[in-house]
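The structure under discussion is supplied below as structure tokens; questions concerning it will follow.
The complex appears here minus one protein chain, its other protein chains still in place.
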Amino acid sequence: MYSDKVMDHFQNPRNVGEIEDADGVGTVGNPTCGDLMTIYIKVKDNVIEDVKFKTFGCGAAIATSSMITEMAVGKTIEEALAITRNDVADELEGLPPVKMHCSNLAADALHAAIDNYKEKMGEKKPEDRCKDICSCGK
Amino acid sequence: MIYMDHSATSPVDPEVFEAMKPYFVDNFGNASTLYSLGRDARKAMEAAREQVASLIGAKPEEVIFTSGGTESDNIAIKGTVYRLKNKGNHIITSAIEHPAVRETCKYLEKNGFEVTYLPVYEEGIVRVSDLEDAITDKTILITIMHANNEIGTIQPIAEIGKIARENKIYFHTDAVQTIGKIPVNVEEMNVDMLSLSAHKVYGPKGIGALYVKKGVRLEPIIHGGGHEKGLRPGTENVSGIVGLGKACELAEKNLLEDAKYITNLRDKLIDGILNSIEQSYLDGHRTKRLPNNVNLRFTGIEGESLVLHLDSKGVAASTGSACSSKSLEPSHVLIALGLEHVEAHGSLRLTLGKENTEEEVDYVITAVKEVVETLRKLSPLWCAIPGAERRE
Partner (left out) sequence: MIYMDHSATSPVDPEVFEAMKPYFVDNFGNASTLYSLGRDARKAMEAAREQVASLIGAKPEEVIFTSGGTESDNIAIKGTVYRLKNKGNHIITSAIEHPAVRETCKYLEKNGFEVTYLPVYEEGIVRVSDLEDAITDKTILITIMHANNEIGTIQPIAEIGKIARENKIYFHTDAVQTIGKIPVNVEEMNVDMLSLSAHKVYGPKGIGALYVKKGVRLEPIIHGGGHEKGLRPGTENVSGIVGLGKACELAEKNLLEDAKYITNLRDKLIDGILNSIEQSYLDGHRTKRLPNNVNLRFTGIEGESLVLHLDSKGVAASTGSACSSKSLEPSHVLIALGLEHVEAHGSLRLTLGKENTEEEVDYVITAVKEVVETLRKLSPLWCAIPGAERRE
């Protein structure tokens, strides 16, 4: 079902975690639909220096999150914005058709983090964000 | 590998395979032919029919061989309602049926039938009073499973059957998950039709049976050469039938002993996990469940990831998470329990078999704990849960 590369990123996800003083944070998805992804970026001189993620989701969701952090790091903001949904899937040597939306999610999360950076909205504390994104009502 | 997905399928018992073996290369006769090779095949088939009948307390002539549980369910349901469509158009079922029943009902709903899906409440069990309320003078069929494949809850079939009889309504039960696990007796359960499948009980895949009570007439859904009283035409799958028969024989012989052994493992597994993992929950009634069924849920975790990580630790299990399904819909069974979508995503089903051991159960408890911890570290939901420990 999953390529070896997907399984590798799923089992050994790169760049897991949060960046406390992130310059941009993007959250997409909805836990009700089974997936929620947050990407944190640290930017210096228009270049993405550090990326971290947290994901609730299936194997593909975790693997695409991990993959996109590797793809984004070292890229300029413009280059990172140019990473498409398909690029992530391609880089992972393909995804099952039903799982393509997971790669959409990863690209969207990265773009949302960049938007956030651009809007200079990175000043909120991570704890607050954590509360904001949890819509499961608990 | 530690196999804990017996409700998905079970290995063929070596004794079953031995029984089947002669019917491939050597005794390959077509059971509907006149010559001795064919007659031998017929004899083997009829012996198997007796073995199946014996397990469920039926007469051999009440057993029809099919290609599996799905087909049995379809024949029973469509066969009844197509025949009785002039009498009424109402079907009663439960909210937690297997897709073989559920999708058949959904299809019939699009074709002029009305279906009531009885609720199962938090414990996953239908209430007889709801059934009584649902019956109308248009009701022609009640189809409610004996035990659920996901959460293992056992339904009050005998009581339901009694009400069906009193109201002269045909009653079908899907016993695919119960044969060989708990006693199944068509007389005591008051059923008119009962579906079963070999591969859930250490028999081969692609073969099943439908019990049809004497006097009950069904319209076939597959037409052809008149085999199996016209209800299931097609050259008989002799090796499969022999395998089903042997599996039923073994199931009957070992039922009580196996059930006791497996219930013990089940309870150890449930307690072990609930006690060692915070915010873990059991789905479905604690005791009115199959001896082999464990269905748990962990806050902040998605099931497919859980299953894949367990696989890499050598444990085969399954989940009701939407992300593991073709439709990306979460399990309708978990939703019927009143769970939120996000909760349903975190479910893990471990279903035990006779070859599992206490050591395996211990290993699995530890493995689940480790995987849950790993995944919670990645989970943006976990940190958000009030009271949950935050990593710094």
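Letters A and B mark the chains in the order given here, with residues in each chain numbered from 1 onward.
The rule we apply is simple: a residue touches a chain if its C-beta (ideal position, glycine included) is under 8 Å from a C-beta of that chain, and two chains touch if they have at least 3 such contacts.
Because the structure is predicted, anything quoted here is derived from the model rather than measured.
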Residue of B:T70, B:T116 or B:S280 in touch with the missing chain, whole complex considered: B:T70
Option from B:D26, B:E132, B:E166 or B:E373 whose C-beta touches the chain left out: B:D26
Interface with the unshown chain - residue positions in subunit B: 1, 3, 5, 8-14, 17, 20, 24-26, 28-30, 32-38, 67-71, 73-74, 98-100, 103-104, 106-107, 197, 199, 204-207, 221-226, 233-240, 304, 307-308, 310-311, 315-319, 324, 326-327
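Operating definition for what follows: only the chains that are shown with their structure count from here on.
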Euclidean distance of C-alpha centroids - subunit A vs subunit B, Å: 39
